[in-house]
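The complex appears here minus one protein chain, its other protein chains still in place.
Chain lettering (A, B and C) follows the sequence in which the chains are written, and residue indices restart at 1 in each chain.
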Amino acid sequence: MSASPTLAPAAGVISLSGITKAFPGVIANDDISLDILNGQVHCLLGENGAGKSTLISILAGMQFPDSGSIAIDGVPVTIGSPKAAMKFGIGVVHQHSTLVPSLTVLENLMLGEGGLMLKEKRAASRLEELSGLLGASIDPNILASDLALGQQQQVEIAKAMWTGSRLLILDEPTSMLTPSAIESLGESMSRLKAEGLGIVFITHKLREAYTMGDCVTVLRGGRKVGELTPERMKSLTEAEAQAEILRAMFGDDLAAAGSIESAAELAGATEAAPEASRVDVTGRPVRLQVAGVTSVGKSMDVSVTDISFSIHEGEIFGIAGIDGHGQAGLAEVLSGQRAIASGTISLEGADITRLGVRSRQEKGVRYVTDDRLHEGTVGNLSVAINLLLKRIGMAPFWRFGQINKTAVNDEAKRLITQYTIRTPSPSTRVGTLSGGNIQKVLLARELGHGARVVVVNKPTYGLDLKSVRLVHDLLRAFAADGGCVVLISTELDELIELSDRIGVISRGSIVGTVQNDGGPDVAERVGHYMIGGRAHDND
Amino acid sequence: AGRGTAPANTSAKSDFTTVTIVTPATESDHGWNQMGLAGAKAAAKATSLTLTSDTNVGYDNTQTILTQAAQKSGVGFVIAHASGFGQAAASANAKTGVPFLITDVPTAQVKDKIGVITFSAQQGGYLAGIAAAMTTKTNKLGIAISADDVNWFTMSGGFIAGAKSVNPSIHVDVAYIGAAAYDDSAGGKKVVQQLIAAGDDVIFGMGDGATVGYVAAVDEANQAGNKVKYIADIGDVSDLVTNPNEVLTSVLWVFDGAYSQAINDIKAGKFATAPYNLDLKNGGIKLQKTADMTSDITAATTKAQKGIEDGSITVPDTSTKADLTALLNG
Amino acid sequence: MLASIGETVGEQSGVLNLGIEGMMLMGAYFGYVVALTTHSTWLGMLGGLLAGAITSLVLLVLNVWLGLNQIVLGIAITAAGGGITTVLYDQIYSKTSPRIPTDNWKVPGLSDIPVVGHSLFSQPAMFWVSLLLAVIIAWFLVRTNWGLSIRAAGQKPSSLDAAGGSVMRTRSQAVLLGGMLSGLGGAYLSVLATNAFTPFMTNGLGYIAIVVTMLSRGKILRVVIVSLLYGLTIAVGTVLQLTSLDVPTDLITMLPYIVVMIVLLIFGRDVNNSPVLGAPYTRGAR
Partner (left out) sequence: MTTTDTSTESPDGITTEITPLEDEAELVTSRSSSGRRAIDIVVRSIVPIVLALIVAALILLALGKNPLQFYGAIIENGLVGQNWENSLVMMTPLLLVAIGLIVVFRGQLWNLGYDGQFLLGGVVVAGLAPQLIAATSPGIAYLVLTLAAIAVAAAWTIIPAWLKAFFGTNEIITTIVMSTIGVGLTNILIEYVFQNPAVRTPQSRAIDPGDMLPYIPGTQVPIGLIVALLVAVIFQFVLSRTSFGLRLDVFGSSAKAARHVGINSRTMTIVLFLISGGLIGLAASMDIFGQWGYMRTNWNPSYGNAIMPFVFLARLSPVGAIPFIAFYSVFATGGTIAAQESGVSVDFLQIVVALILVFMTVTEYVGTKRDLGQSYLPDELKDAMRKPLNALTGRMRK
């Protein structure tokens, strides 16, 4: 039932037993018991909605369990609020950033402190101390919004440790980071571990779990379905460990997902190996031509400058880069959501630079946004309407401006079946669907009815292995049918797996393009540009 | 287009039991509403009718309220006691046939239907101006006006003329609180403080709720050592001040006679053949007697009153702000 | 000005209080009642402050705690404030409209300073008190943990929550403070400025306070400056009147608003309020 009673010498232990937490319609945590030991990295794995975040938010005092108990060093405790969690020395780095962008680093760190006066001096010296531990140096007076993503994460960790944590919880910290940043995060974690802290580490990537974790707990459907003790972890090879984890994660579903090997491969669990059967598209006609495009934008973060590339029919053009370097700007420029200051965009030879979102949409330029909850869908409208969101007013769904409910409903049902969207009915509010299914709604909407070029931004962000595989299949099938894909992603593995060519974006410009020839050095070449190398060769 | 004529049974009846008065604000304004109600009470008593009243109805829903007031059982006459009620009273009369008495607009008079009450307020203002000019030590007078209201313009005009009749070189300041600041006591106080600061030592204040602010400013100034007198209008404000001496006088408006006259005219079938005017002659307008009204002053005002009544003195009739400003500057 | 300072604190914490007008009226009325019955200006001011605070409890409970719509509640509070005070006043005082006896309100001690003392501290004592309050509150906002929490609650409440602060407590304090200051501002009108209460005597000052707040963009110092400027336009208006020019009275009443609009059109375009202004915070909402 509970975690194996390994007693690390002289280390404290936080034990959860029988934790149950239900939300309307779902049991997010179902009778979960586990021990978290000091001086260990405890990995928490599971598909989307398995209940990982819920479990740690209970530890963090953000949620209350319906039943079950928590004991620290054998003493039962109630963690009633984030403040209480802090008192017990539990620090959390949440899945989404909790820094206040308009405050300075120091102010962010002092936030939530007791006492009347701000103690800036003490805070500054404490930050210095922590910086040493994390191996990072950060200007305490810079605004949080001016920090690079990796730095923000370091501040978050520093903040989590602010109250002298004994347990650090990291919820999907790597999903936003570059490979090198992930590496340095790993180093920070080992240093903290050496200091005697316990760490809970949540990730969707099995390789990270294996390399960084000491032990693993797997959740599925809110239940604990598997665990690897430190001893067992050590005794297994990486492939064996992954196989075991995958079996626990997906159980019988695995048969449906194909062999263990392919599932793991798709999830980026093993070295990405592009398909050998990649077809050469360079001979085909150019479909999308972007020439010297510069966007109108206020801050460096979002605008793009002088971007040029062209994509052939059936090609997947990957855009790699550190998050926040103009990816969103590029996507919006292509989709018509952002005005262009100079340059031209043409589709199959026709100039579309001046066209707005709707005209481009009609011409077959589609955009799957990375903000699927607030931008891509309208949560309180039905699935059916969301599926037709970009065809509002068009025949046959609207006639003389009036909606034709039967037509809308039929089309929705068709798409729901075609893309296997799991929803109780077309009239269900889309906001109540799971992340993976919302992503399917977006893809169903954008890929069908005459799509010529589709821009997808981080299409698998936050999705679990199964959903990732599904999205990849859809994109590949779209390209195979002659569609063009601009695939923007921060996951290098994903880019290498899918793309024909990979452009690297940095500070709003494409600094180099790499032909994905299947060679082993593709990742390295992309990485070279990402770190700041300039293009000498252009292909 | 256009709507049909009013229902047939709409001529004035003479055998009614009840008269009703509708006022925009409450009785507690020490002015217009208070005096109107008092007048209606007196008139109802004099003509042995029952009086009902709808006070504090504001200005925004008058059409309905006047109609409703006329539709109550037994009501045969409605006094629409506000300058803004005229048009609504006409519609209500068209709907119900009950005669209305409205204020200020002689041209709106319709025999048997719409009677009009008018004011020779400038006459009262003139007398007050004399009293003020004879009282001031600084030779500076102040007028505070709470709203763009015709009676307040005419009364102020009369005041200026009266004061200048005593001392042509006398200085008069006019200050406005706002276009409709009838009840803005804070604004009233500020304005009067400014007048006092400018050296004015007799203040003539016109306003409903704003009066409270005027009086407060005068009261405070006197406690701080100034010697300022206040002249009220329409009603009596002496219970508002710490020391009754601070009130020099008030231009009282007495509606009793006009209302009784109107009721009797209805009964006699000759309602609204002429405006019902309040002036010095018929006692509708008069100066309040106070201890401060010395025999000199009383003599002067009585003399002026005679002059006005016999036509030897003509009081200017400044019914707009422009007229008033012109009078003040020229 | 007092009200704007209160509103600023509230808005910094992410609560848009459209009910200021109602709170000021409550402060004005109850300040008046207390001053009238106790014959003490100080107690009257305190009464106004408490009345404002109590009125703000409506917003506090229904909005901050239960997360109900701020705009609707603000309008409700304004309506109720006007209604309650008028009904009570009509019921109790309208027959007599009693005035609060004037005891020239002095800052104890200070006004005895020869020459300067009297002119500086007797009449506009409240002005100095407000200024002092402004400085204190500005200092609190910048220098204390409490101020930091308020700012965070307005920028990103989830962060404050995650950091172990309480969004609810912080916003509650801000709303309460806003209510107190509004009530105090109202009481100033009745107890000190007029010595009397008249229905609806705030005359839209509450909305002016909101506008001032918006123009000041969260900086208390600017609130003071903008308030003074506003006072100046009013004074200019009155001066215009005293010069006996034939300026429509309405124009003078409109002046401050026109100035606001012009300022907005020219400078204030990118008025960036708290990003979550008006949005209730519920922990873990998705």
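In the analysis below, a residue touches a chain if its C-beta (ideal position, glycine included) is under 8 Å from a C-beta of that chain, and two chains touch if they have at least 3 such contacts.
All values derive from a computational prediction rather than experimental measurement.
**Student:** Going by the touch rule at the top, give the shown chains the omitted chain contacts.
**Tutor:** The omitted chain makes contact with A, B, C across the full complex.
**Student:** Which of A:122, A:234, A:354 or A:405 touches the chain that is not shown?
**Tutor:** Answer from the full complex: A:405 touches the omitted chain.
**Student:** Which residue among A:71, A:286, A:341 or A:381 touches the omitted chain?
**Tutor:** Missing-chain contact among the listed residues: A:381.
**Student:** Using the document's definition of touch, tell me which of B:86, B:99, B:158 or B:284 contacts the absent chain.
**Tutor:** B:86
**Student:** Looking beyond the chains shown, say which of A:429, A:449, A:476 or A:507 touches the absent one.
**Tutor:** Of all options in A:429, A:449, A:476 or A:507, contact with the hidden chain holds for A:429.
**Student:** Across the whole complex, list the residues on subunit B that are touched by the chain not included here.
**Tutor:** 1-4, 26, 54-61, 63-65, 67-69, 71, 83-84, 86-88, 90-91, 94-95, 104-105, 107-108, 147-150, 179-180, 319
**Student:** Please output the residues of subunit C touching the missing chain, sorted low to high.
**Tutor:** Touch set of subunit C with respect to the missing chain: 16, 18, 58, 62, 65-69, 71-73, 75-77, 79-80, 82-84, 86-87, 89-91, 166-168, 199, 204, 207, 210-211, 214, 248, 250-251, 253-254, 257-258, 260-261, 264-265, 268-273, 282-284.
**Student:** Of the residues in subunit A, which ones touch the absent chain?
**Tutor:** These residues touch the chain not displayed: 24-26, 63-64, 80-81, 336-337, 356-358, 361, 367, 369, 371, 374-382, 384-385, 389-390, 392-393, 398, 401-403, 405, 408-409, 412-413, 416-417, 420-429, 432.
What we mean here is this: only the chains that are shown with their structure count from here on.
**Student:** Indicate the whole-number Å distance between the mean C-alpha point of subunit A and the mean C-alpha point of subunit C.
**Tutor:** Centre-to-centre distance between subunit A and subunit C: 46 Å.
**Student:** Using mean CA coordinates as chain centres, what's the subunit A-subunit B distance in Å?
**Tutor:** It comes to 77 Å between the two C-alpha centres.
**Student:** Tell me, which parts of subunit C touch subunit A in their complex?
**Tutor:** For this pair, the touching residues of subunit C are 143-146, 148-149, 151-152, 155-156, 158-166, 283-284.
**Student:** Could you please specify the touching residues of subunit B with respect to subunit C in the complex?
**Tutor:** 26-28, 30, 56, 147-148, 173-179, 181, 183-187, 189-191, 194, 198, 209-210, 212-213, 215-216, 219-220, 223-224, 239-240, 242, 321-322, 325, 328-329
**Student:** So in the complex, which bits of subunit A are touching subunit C?
**Tutor:** Interface residues on subunit A, with respect to subunit C: 57, 60, 62-63, 81-83, 85-86, 92, 94, 98-103, 107-108, 110-118, 159, 163.
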